[in-house]
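Omission of a single protein chain aside, the complex is shown with its protein chains in their original locations.
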Amino acid sequence: MTVCARAAGRVKINLMTGYESGGPTAILLMKCPDRKGLVRELADFISRHGGNILHADNHLDYETREFFGRFEWELDGFTIAPERIADAFRPTAEKYAMEWQLHFSNEKPAVAIFVSRLAHCALDLLHRWEIGEMPGRVAAVISNHDDLRAAVERRGVPYHYFPITPQNKRMQEAKQLELLRSLKVELLILARYMQVFTDEFIAQYQNRAINIHHSFLPAFVGASPYARAYERGVKLIGATSHYVTPHLDAGPIIEQDVVRVTHRDTLADFMRKGRDLERIVLARGVRLHLEGRVLSYANKTVVFD
Amino acid sequence: MTVCARAAGRVKINLMTGYESGGPTAILLMKCPDRKGLVRELADFISRHGGNILHADNHLDYETREFFGRFEWELDGFTIAPERIADAFRPTAEKYAMEWQLHFSNEKPAVAIFVSRLAHCALDLLHRWEIGEMPGRVAAVISNHDDLRAAVERRGVPYHYFPITPQNKRMQEAKQLELLRSLKVELLILARYMQVFTDEFIAQYQNRAINIHHSFLPAFVGASPYARAYERGVKLIGATSHYVTPHLDAGPIIEQDVVRVTHRDTLADFMRKGRDLERIVLARGVRLHLEGRVLSYANKTVVFD
Amino acid sequence: MTVCARAAGRVKINLMTGYESGGPTAILLMKCPDRKGLVRELADFISRHGGNILHADNHLDYETREFFGRFEWELDGFTIAPERIADAFRPTAEKYAMEWQLHFSNEKPAVAIFVSRLAHCALDLLHRWEIGEMPGRVAAVISNHDDLRAAVERRGVPYHYFPITPQNKRMQEAKQLELLRSLKVELLILARYMQVFTDEFIAQYQNRAINIHHSFLPAFVGASPYARAYERGVKLIGATSHYVTPHLDAGPIIEQDVVRVTHRDTLADFMRKGRDLERIVLARGVRLHLEGRVLSYANKTVVFD
Partner (left out) sequence: MTVCARAAGRVKINLMTGYESGGPTAILLMKCPDRKGLVRELADFISRHGGNILHADNHLDYETREFFGRFEWELDGFTIAPERIADAFRPTAEKYAMEWQLHFSNEKPAVAIFVSRLAHCALDLLHRWEIGEMPGRVAAVISNHDDLRAAVERRGVPYHYFPITPQNKRMQEAKQLELLRSLKVELLILARYMQVFTDEFIAQYQNRAINIHHSFLPAFVGASPYARAYERGVKLIGATSHYVTPHLDAGPIIEQDVVRVTHRDTLADFMRKGRDLERIVLARGVRLHLEGRVLSYANKTVVFD
């Protein structure tokens, strides 16, 4: 069971004054073995405490009979205080053997961006955060190079430089973990971070670390996907955002997209077109996660968008 | 209040023997002013009669506070016989002032395809129906020309030829209405039908007549959209499937898509590329409607896909 | 050196009477090592015999310094008779060590469609041919099953049934080759044909046999790509048309496209969405080939579209 408070709901825009939030909402994201009456029981929990359901979405996997649900309701008028909802819901969750998460749209979870030298994804995320588009709060940028320090710090974000060698890797990861915990970071974003984490590190952030891979997975797993796509003569190139697992580029896929290429495109053109794709596919994956829309199971995802 | 029995649910495929149906389901599609407890009440109606909810989806329009819902549950184990569900649900519906429809996945509603001379959309729909892909039953093809008779009749579908002139239009429409009623047709599909119906005719099939317009609406309303797109020098052409209303090409949009064109494309190329687009966009719109996934309001649609 | 007469050029449409051809054109498709003066020499050959160039397109591969060109000119006013152009051009071709093809837009090359049981691609090609959209002539449909005989024969196309077993495969292929030669077939289209040809058979139709594979190659090479895509949890599925080579699903790619899927899509939905994709991606590949727009090299293609 995981209880976490994250930013979700939809940001509303005031056309004159800029961005502002809608009324705060609670989001329950859950899965459990399917049983009759589940939707009723969940709706009942919300309704009998005065909650007005804005979105109810669910999915049933026919093969495994696993039930997935996402319920979002207005906190305004809800008779249980936000900090007490988890306790109030726990008996219901236990009755159905649920895995569940609780998010609040007015809380912006801390995220850490990991980047190496290619800056486009990391800077794009920072830009989205600056204009109020990201439903999270950038608590740190972490890199194995010192190149982007100035660009990051001038935006008021702390920059942490952890050079990595085969010898110091575990030690540095330990320090990174310490930092992430001290900052209460709830999501790692690997924005073209060229280091592979140890399994031990990844285990701490299961379904909470999103990577962008610059290919249409499962094509071109691993290094140099653009060069291999160019070599193969494909007519579309892709990008994939996915949760990180111990298996390289094999975690649950959150979002994918493609762009057309032709024989006129050089490898540099593949990379240029790919940069636009990577930025968008990573940003979409991050947004879906932070809004409490993604559930992972059987190495796949259910995305309530 | 409309009660209608239509094919919905997802066709399942047996990889060895071809297409076969999943277990039968009921689908409730409804809208009403938002009130607390709606989801609970709807879920409760299904659950207390032994129904297992496969899909629950809803939408709240923030501005109008209108609530839209789609609930699909297994008929297997449901304690109310299908033909009595409408009566059993009516009190709940009236309590909340709902507009609602009831569909059953194992009933294939009758559809009529209207076509003039351009055959690609109509033949495509017939092909989809032949291979079991359309969740409906083609009861008739109706045309103001006799050209496609052979192609239609060899598929075992009745072909009805109604030549239209300004003088006979109302009389012919009256005969068409008679035919449609005798066949219990529940959906009209205008597959490049070049006649405009009278308002009186359309009023009989509000939100039950789907047209394909060969442009990205609202661009290029009316005649010759490809020629006008060519003249304007657009870089994408589109197609739109929408419900027919008395206002030309202005009804609620169900589905749209586009395809890229370049300066190298002649008007004939626009038409060729457009044919592929029209077939797919119309077929998608028809499928969404027949599966009970589309609700219309404020000249827009809610599509539970 | 290959000299072949194929349909190319762009079909023009008369909006009132239907499809009609533009003026006939010649198309030269060539490749050779890059040398200064190549474009001039090719343009000079056409111009000094009174030809008006409609399209000149070329491509230089920077790494291999291979030059690729496509020149299309009006036969009207050209002082060399079509049947003598190849002889007249040969000295130029030999001087530059070209591989080259000559096509004529008013000649429709014979094609043979190979299909097993899944009919959608084959029937789609027949429909395109019937409405004048395919720049070729369907000379035969060949199948290892007898299922589609009626659907094909009622369109006036000969249907040839060659049941295949491990024992009779080579013998049947020999008969197929004999048939293809007697019909002067210039392009094989594998429209979901579930047999793998022997290398000897394929060698006869190098770069003249187009297959549709129902995945975004190189992902999901081989059997059951939809099932494997479903298993992997991808968010887009694809289709690829490519030239057949002795290596399974590894030949030069002509065209690819994708369509979005979600966790709500069952395997049957993948297949349904995929059918639309397969039809379009195969038809595009066939059209590009028949219009003399595709050159193959280094297991890739140059597509002059």
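Letters A, B and C mark the chains in the order given here, with residues in each chain numbered from 1 onward.
We take it that a contact is a pair of C-beta atoms (placed from the backbone, for glycine too) under 8 Å apart; a residue touches a chain by one contact, two chains touch by 3 or more.
Given the structure is predicted, the values throughout are model-derived calculations rather than measurements.
One chain isn't shown here. Among C:Gly51, C:Pro109 or C:Gly285, which residue touches it?
C:Gly51
May I ask which residue of B:Thr92, B:Asn106 or B:Thr266 touches the chain that does not appear here?
Of the candidates B:Thr92, B:Asn106 or B:Thr266, B:Thr266 is in touch with the missing chain.
Considering the whole complex rather than only what is displayed, give the residues of subunit A touching the chain that is not shown.
10-13, 15, 19, 119-120, 123, 127, 131, 133, 154, 227, 264, 266-269, 271-272, 275-276, 280, 283, 305
In terms of residues, what is the contact footprint of the unshown chain on subunit B?
59, 62, 216-220, 232-236, 238, 252-258, 262-264, 266, 298-303
List every residue of subunit C that touches the chain not included in the displayed model.
22, 34, 36-40, 43-44, 46-48, 50-60, 62, 77, 260
Going forward, only the chains that are shown with their structure count from here on.
For subunit C, which other chain has the most distant CA centre?
Farthest by centroid: A.
How far is the middle of subunit B from the middle of subunit C, if each middle is the mean of its Cα atoms, in Å?
Result: the chain centres lie 36 Å from each other.
Per the centroid of Cα atoms for each chain, what is the distance between subunit A and subunit C, given in Å?
A distance of 43 Å separates the two centres.
Using the touch rule from the top of the page, what residues of subunit A touch 2 or more other chains?
59, 62
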